[in-house]
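Have a look at this one before I ask anything.
As you look at this complex, bear in mind that one protein chain is not there, while each of the others sits in place.
Lettered A, B and C in written order, each chain numbered from 1.
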Amino acid sequence: MQVKEYKPLIVAFCCNWCSYAGADLAGNNRLNYPADVKIIRVPCSCRVNPMFVLRAFQRGADGVILCGCHPGDCHYTSGNYYTRRRMALLFSMLDYLGIERERTRVEWVSAAEGAKFAATMNDFAEKVAALGENKRLEDLRCKK
Amino acid sequence: MQKITRDVLVEKAVSLLENGSVSCVLGWKKGEFDYDITPAVFESKEELVSDFIFDDFCGANFSKYLVQKTRKVEGKILVFLKPCDTYSFNQLLTEHRFDREKVYAVGIPCEGMVDIGKIKAITGDGISSIVCGDTIKVNTIYDESFDINAKDVLLERCINCKSKKHVAYDELIGEEGEVIESNRFDEVARLEAMTPDERFAFWQNELSKCIRCNACRDVCPACTCEKCVFNNPKSGVENKAPANEFEEKMFHIIRAFHVAGRCTDCGECSRVCPQNIPLHLLNRKFIKDIDSFYGEYQAGAEVGSRAPLVNYTTEDIEPCDVFERGND
Amino acid sequence: MLKCSIDALNGVFAKIAADATLYLPTDKDGSTVYAEWSEGVELSNALNTAKSPKDFFFPQVEDLMKFKVEGKSISVDDIRSESEDFVVFGVRACDVRSFDILDRVFLVEPYDSYYASRREHGVIISMACSKPAETCFCRTFGIDCTNPGGDIAVWKTEDSVYWNANTEKGEKLLSKLGLEECSDDAVNAQKEKTEKIMSKLPLAGLTTDGFGGGKTLDLFNRPEWKSLSESCLGCGTCTFVCPTCQCYDVKDFNTGNAIIRYRCWDSCMYSDFTKMAHGNNRNSQVERFRQRFMHKLVYYPENNEGIFGCVGCGRCLAKCPISMNIVKVMKTIGGNAE
Partner (left out) sequence: MNTRKEPLIPTVGVITDVRLDTPDIKTFRVVTPDGKKAFDHMPGQCAMLSIPGVGEAMFSITSSPTNTEYMEFSIKKCGCVTEWLHQAEVGQNITIRGPYGKPFPVDTEFAGKNLLFIAGGVALAPLRSVINYVRHYKDRYGKIDIVYGARSKEDLLQYREIIEEWSVDEGVTVHLTIDREQEGWDGHVGFVPNYVKELGFDTDKTVILCGPPIMIKFTLAGLTELGFVKDQVYTTLELKMKCAIGKCGRCNVGSKYVCKDGPVFRLDELDELPNEY
């Protein structure tokens, strides 16, 4: 039997105005980043409810990353400032419950930063791959 | 142990009821034994005189009842508030959950409430009588008697009491207290100092006890949604039972998150948990983080204050930096 | 009557556990829970567990079936498997009666095969009480805690454990344990002692007068329900710690590649229990609160030859966040009203 190489499944929530365009730019520039990064476009990083993050883990994600406009550049003026507070608290709580802190991340990626997007994803995927499968926030029913 | 007697409160309630200032009284009603006290609505002098009680078992916080009761009751409601209850009271007012005009709040001092679970752990089953005081006298049907120092069997929230000061009242009985320096974050810090594996094992063990009775949610003065996301089939996360470890964590993380920045640390969740899960440690983690990331904030300390999660500054900490600052 | 010494008890447990999974009450983090026995797991001395043993036959969450959906077509997978043999040790008399109450729901036509399978494969070893708590009122429902039912009854004294089989299933298990014959003097002495304590209990005088079948409308319309339910939080604590509450919900979970239909405990105290698309027939907490107690004290006995749907275990007395419970209800609206 062939042993399948472990590739982490990564869910990236990207804001419509900056990071999603950044991801687009990365693609246009033929920059490589792992194919297992699944991008979910959201109107603003602030749209991401903590429940989305948990649900992504439940459904089999090994890492969850949020990408939004740089602070101060939010299309809706202040959405990403709220995201910053929320995710700071949520990630701290997940860590408190013993869930590996490297599985979650927030990164600010502008529409012009295609290279940063690709680099971020490569780095994040590498860190998550080092951790291995998500065991601490998994729902076994979804793995059958 | 309480400095104020039941008779003073009954007298106050009766006089307000009889002069028509209030139409009913939210208070503690004595139970079958000496410790099973039920929150109740009193509408007459007779009921107050025969059933009203105030002793070391009156932990219940009435603030949340005001949300429903003020909608139903004609006239004003008299409510007795211990210092910690007044924070929940203010927080609910901040969120416009009830009409302040319909409530007459009487602040009463509190010397800390005791935990019947802790008493039973000492005496065993079969308690026939309990006499409250600085030394609690317990007799059992097995002809044993115990003298227990009340300070040794306090509720968790009273051991780490954060304030003896009333932050809201129309009238105060007794003297104004002070905000206290408490050690309430010590246990959180102890957990933070553990390795992630130890923390995971700790919470896995604690949360696996959950039977999803929803008592923590239903008693919580910050959980006042008319329809909870976990009860709403259209929310996509509705669940009724802890189907597995994930759902246990999901419920408690999200519940703690929903009240983050609004939780006054009243400790009702841990008091009512039938499985004795230390739920306050989740809420306190958020409070501790908020204090250290965004400056000290006590929910409910003043009406109208802006909760940290609906606020921001341009210099806020980045999520990637929280681990350096949070666990120092 | 058979007997073994307390010191030999672990050896007996090992013999039982050799053929079937053995569960017993043990102390964990300050509360008493049922746990699987293995070397080193000690039998608790507490009166009873925080949660009732109904889980063994009617677990809180249970997968019923699986659906595969492809386009317009659906296939149904029966994922049931025959239960494996297990033994539950240390069930108190009140909880033994609760199984009888559940049987009358699940084992009447149409049979609930999930429950039935566990019931057939489970052996119940009951344990007589010798130190009842102030919250006990099993006698109110005619339960003798000194003489518990189950497949095997056990009496524990200071130095020995006495065993007596009540059923064929119990006989079969007991014969394999190699216990010595003995007289029942010690057991009788313990019974007598416990009986005396039972009559001293604070709830000893509680009776079911005023309740039972045929009293529906009279009790239903009593005005006291309003004040009793006034501060009810509408949580499910009483329901979930109750050994006889058996209402359940059936739900679907989409795993992404199949749909699991599972059932889980539900509570008539919850606001969405009877909520349907066009409305709710029990809109207020008064109605929901009344339903729970009317069901135990009136509806159930009406359908089951007068047997009440409560066993007096006292769990709801100990656990209700607002200390409202069936005893207060019975004293307020029943024949015990002061």
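By our rule, a contact is a pair of C-beta atoms (placed from the backbone, for glycine too) under 8 Å apart; a residue touches a chain by one contact, two chains touch by 3 or more.
What you see is a predicted model; the values in this text were computed from it and never measured.
J.: Specify the residue from the set C:Gln246, C:Ser271, C:Gln285 or C:Asn325 that touches the hidden chain.
T.: With C:Gln246, C:Ser271, C:Gln285 or C:Asn325 as choices, the missing chain is touched by C:Gln246.
J.: Suppose we count only contacts with the excluded chain; which residues of chain C make the list?
T.: Interface with the chain not displayed, on the chain C side: 64-65, 67, 69, 72-76, 78, 80-82, 105-106, 110-114, 116-117, 213, 216-217, 220, 246-250, 252, 254, 259, 261, 263, 266, 268, 273-278, 281-282, 287, 291, 294-295, 298-299, 302-303.
In this section, only the chains that are shown with their structure count from here on.
J.: Based on Cα centres, what is the most central chain?
T.: Answer by centroid distance: B.
J.: Compared with chain A, which chain's mean CA position is the farthest off?
T.: Most remote chain from chain A, centroid-wise, comes out as C.
J.: Quick check: more C-beta contact pairs in A-B or A-C?
T.: Higher contact count goes to A-B.
J.: Centroid from C-alpha atoms only, then distance chain B to chain C, rounded to Å. What do you get?
T.: Distance between chain centres: 30 Å.
J.: Residues of chain A that contact two or more other chains, please.
T.: In chain A, 141 touch at least two other chains.
J.: Counting only residues that touch at least 2 other chains, which ones in chain B make the list?
T.: Residue numbers touching two or more other chains: 243-244.
J.: Provide the residue numbers of chain B that touch chain C in the complex, in ascending order.
T.: Where chain B meets chain C, its residues are 31-33, 36-41, 60, 65, 121, 124-128, 141-142, 205, 209, 211-215, 217-219, 231, 240-244, 271-272, 274-276.
J.: Can you check the complex and tell me which residues of chain C touch chain B?
T.: Against chain B, the touching part of chain C is residues 29-31, 46-47, 50-51, 60-61, 131-135, 197, 200-203, 227, 230-231, 233-237, 239-241, 249, 251, 253, 262, 264-267, 270-272, 317, 319, 321-325, 327-328, 331.
J.: Name, in rising order, each residue of chain A that touches chain B in their complex.
T.: Touch list, chain A to chain B: 50-51, 54-55, 57-58, 71-72, 78, 81-82, 84-101, 104-106, 136-141.
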